[in-house]
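There's a structure below that I have some questions on.
Every protein chain but one is kept in place in this view of the complex.
First chain written, first letter: the chains are A and B, and each begins at residue 1.
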Amino acid sequence: MQEDFHYYATYCAAHLAGHTQQECREISYCAQLVDWCSRTFLASLGAPSSAATTQLQLELMEARTDLLGLQDITRIWSSFHFLPRDLHADPGRGGRHYRHKYQLVCGPNGDLLKDTVELARGRGTQAVGLAMHVLADTWAHQHFAGTPSLVINNTNNHFFELLGEGDSVRVRQVRFRHNPTAPDDLENGLYANSIYQQDENSIMNLGHGRAGHLPDYSFARYRYLPAWADYEEVVKDNPSDYWNAFCQMVYAMRCLRTGEPFETNRYAQDAVRPWEADIRSVLGKRQLDSCDDWRQLGERMTGVALDPFDLAAYQQEYLDAARSDRVGTFLGRFFVSALAQKSMVTNRIFRTGSLLAGVSIEYEEKGFGGIKDYLLLVRRVSEEALHE
Amino acid sequence: MSKAQRVKEVLLGLLSIAGAALMTLVPDLGYALVALIMCVSLILGGIEKIGYYLTMGRYMVGGRSIFYFGILLLDMGILAGSLSTTPQSLIMIYLLGCHLLDGVVQVMRAREQRGFEAPWKLTLAQGIANILVAVACILFMGSMNTVVYIYCAGLVYSACLRIASAFRKTAIVYIQ
Partner (left out) sequence: MVDVESATKLRRSRDALSISGRAIVAFGLWDIARAFLSSAYGSSLGQNDEEIERVFADFDIENMELLAIIALIVLVLLFLSIFLRFHVGLAAHSEARGKKKGWGYVVLAAVMALNNTALVIVSYTFLFVTRSYLSLAGTLITSIIDLTSIYAYVDLIRSAITVKRLTVCQAEGR
């Protein structure tokens, strides 16, 4: 998903979930920050690099694809953008390695989603915003995995856009080109995607790169052959999926705010219904960027002007704070939430016997070990325990 | 990374550096070794592709193309090994391409880091160094020794990275 949904739609969803104006801003800021918090960004703040929630294009191009590099990539992308739906799924064929990769396929309403939302409970707007980003992406990025894998993430020329609705649906072949700088041409069905690389672990085979930005366009409806689906066609209906994502975000944030336990496959359609026509209209509008439409909708919902996303909004507070106090700043709390999410997802993947996301050490059994950045997590847990 | 893996990485790194040193000291032998390494790489690459197809690729839509590609690579490697002389220009083009691509990516990354006011000078320096190596490949295309020296430089660089990664802390802690 893009800024239009992660920032503006999350803001609207937070409002409908009953959050205050300030909370809505913070949650939506953090939901969008997940797409900006790269190692480059963290290095500029002197922040722990393990808190990275994304990798920029050029970072990816330079990323090493040895064992450690792949584990690092998988940790980031599976934890924040391609949350696995079912870590115990059985493809019915292939060896262990293939099965582990298949189990990383993203999809909505998995057990990990429940864990993600519950992890955010009582941990502030930063954790909520981060969880909402993860939740939204489970809808948009389904059928792809957050690990470089040709056999899971590849696509071929059997890729068709479905234009129109109902009886007047027209099928048009999607044409891909490998020019990341040129904008997608919606009129002529020309989209950018990553180059085909036969190497299993190539960065080009990470996530939905082979499908370009199509999963991130709320208006797009298309059908294609996922590499793992044995020639069965998948029809992706983004307007419907994004609608579900929005309703589920409202439900999730309401649960977190009221203390109600979060359950998968539940949606707050009752709260969203008064705005359904407006939301579906924005979702279905064929345009590269729906930020303006979402912003206007958000301003109508709340009656307050909504500022555009400003990456630098909380940076000065972080930089001005003493090193020992940084974890208590706005960004500090976001970084700790990111570490917690990454730690949780890595642990779940590790427990299935897969080393794709690396090694996870159970703190309660073996104490602290491994990457020092995660000491921040230990301190937070200790503080929470002390507080209780 | 397990202890055994770390030891293996360090040993491979040291072996690569030793190999690079030997090839630099005896360039004629070095060129033959580079040609041999290319031949063996192609053969192993072909076998790897075929193995990949058998374990994973055959479950993928369009996976059979991997098998055919593997067979082609294998045959290319066998032919390269059977040739009386390996064209020097082919090896040079391969090295030139690798260094140029690396260099350009690093320079672009340095620009991006500068935009974020993050440390960028080291990345820029590495990028420029790689581009200069690519230029050297073009300028000294006719020199057999240059092929060897450039190959050895790449070997030493990747060996250092391999050794450094063996000492990186990798595990992450999970807390309930």
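In this section, contacts are C-beta pairs under 8 Å (C-beta built on N, C-alpha and C of every residue); 3 or more make two chains touch, one makes a residue touch a chain.
Every value quoted in this text rests on a predicted model; they were computed, and no experiment measured them.
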Statement: Which of B:L15, B:L29, B:L44 or B:L72 touches the missing chain? It is B:L72
Field: Which residue of A:E233, A:D320 or A:E383 touches the chain not shown here
entry: A:E233
Field: Hidden partner interface residues of chain B, rising order
entry: 61-62, 64-65, 68, 71-72, 74-76, 78-79, 82-87
- request: Go through chain A and note every residue touching the omitted chain.
  value: 156, 158, 225, 230-233
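Note that in this section only the chains that are shown with their structure count from here on.
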Chain centre separation in whole Å, for chain B relative to chain A (CA means): 33
Message: For the complex, give me every residue of chain B touching chain A.
response: 1, 5, 49, 52, 55-57, 59-63, 65-66, 69, 105-106, 108-109, 112-113, 116-119, 161, 165, 168-176
Residues on chain A engaged by chain B in the complex (per definition of touch): 40-41, 43-44, 50, 56, 58-59, 61-62, 64, 66-68, 71, 75, 91, 93-95, 97-98, 101, 150-151, 154, 156, 198, 200, 225-231, 340, 342-344, 346-347, 350, 358-364, 368-372, 374, 377-378, 381
